[in-house]
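Could you have a look at this structure, given as C-alpha cells, before my questions?
A single protein chain has been omitted from the complex, and every remaining protein chain is retained in its original position.
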C-alpha cells in the first residue's frame, strides 16, 4: 500500500502534478514535502484526507487519499 | 360624494354586508358605527382607507374608500 | 417587475421560466431566490379538503406592487415576480410564488425571505378551509413559521 496524492486547480497547474503516490509518511505535511519535492507551501493551501478537510499535522495511514488545493470557489 | 365601505372575509359573513355607502363622517370609527348600525367592533378588526392601513381615528374625506377586515392570512 | 393575482391554478416553475425568458436580463443576474407556498391537505392536525382564498382586489394589487418596489430598491434587485392565487384551491396547488433576481446571492435570498413575511402580514388575503366539520376561516398566520 502507498498514499494516493492529488492536486487541484491552480495548484495542479503551478506544480505541474495532478496525481502521484508516496510511500508511508507520518503527516499530511510530509506528503506535501515528498510529493512536491519540498516546494514551499503557499499560505492558503488546503488539505483533505480521505475526502474530509484535515490539517498539515494530521496523521496519515497507508492507503489514505491526500488532496491539496486552493480555497474553493464553487456555487 | 359619499364614502364607499367594504367588508371582507369572516367580517363580511358575520355582518352580512359586503359593500355599502355612508355620508360624510369624521373618522373611520364613525364609518364603522354607521355602516354596521353600531355593532360592537371585534378587537382584531383592521381598517384600510384608500387601500392603505389606517386607524379608527383616522380622518375620512368624501370620496374615500374605507374597508374593514379581520387579520390577513394569505401567502 | 410583475405582481399578479391568479384566478386559476398555476405552475410556479413555468411562471418563473416564462418571466425569465421575457425579462432580457440573461448574463446580468447571478442569483435567483424563490419561495413557493403550497396548499397542504392538513392544518392544525385536521384534514383540509379545500380552501377558498378571498382578497381585496384593489388593495392586494397595490400592496404587492408596493412590496416589490420596496424590495427592489432596498436590495438593488434586478427583477421581482410575485404570483398569488385566489378562489378555490385544492391540496397540492401552489398558493404564492415569489422570485427575486439579483447580481449577488445575499440580495435575492434576503429579499425573498422579507417579501414572504411582509406579504403574509400585510397583503389582504383571507383563507377559509373546508374541513370535515365544515368551513372555517383561518384565524391568523403562523408567526414566521
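We call the chains A, B and C, going by the order they appear; numbering starts again at 1 in every chain.
The rule is simple: contacts are C-beta pairs under 8 Å (C-beta built on N, C-alpha and C of every residue); 3 or more make two chains touch, one makes a residue touch a chain.
Computed from a prediction, not measured in an experiment: that's the story for all the values here.
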Legend entry - Omitted chain's touching partners, listed by label: A, C
Inset, instruction - Identify the residue among C:3, C:39 or C:123 that touches the chain left out of the display. - result: C:39
Inset, instruction - Consider the whole complex, including the chain that is not shown, and state which of C:53, C:67, C:83 or C:116 touches that chain. - result: C:116
Inset, instruction - In the full complex, which bits of chain A touch the chain not displayed? Write them out. - result: 6, 8-10, 48, 51, 53, 65, 67, 69-75
Legend entry - Residue ranges of chain C at the interface with the undisplayed chain: 11-14, 16-17, 26-41, 91-92, 103-106, 108-109, 112-113, 116, 142, 144-145
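Everything that follows uses one rule, which is that only the chains that are shown with their structure count from here on.
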Inset, instruction - Mind checking the centre-to-centre distance between chain A and chain B? Centres are C-alpha means, answer in whole Å. - result: 71
Inset, instruction - Express in whole angstrom the distance between the two chain centres, defined as the mean CA positions of chain A and chain C. - result: 48
Legend entry - chain B and chain C, separation of their C-alpha mean positions in angstrom: 26
Inset, instruction - Would you please write down the residue numbers of chain B that are in contact with two or more other chains? - result: none
Inset, instruction - Specify, in ascending order, the residues of chain C that touch 2 or more different other chains. - result: none
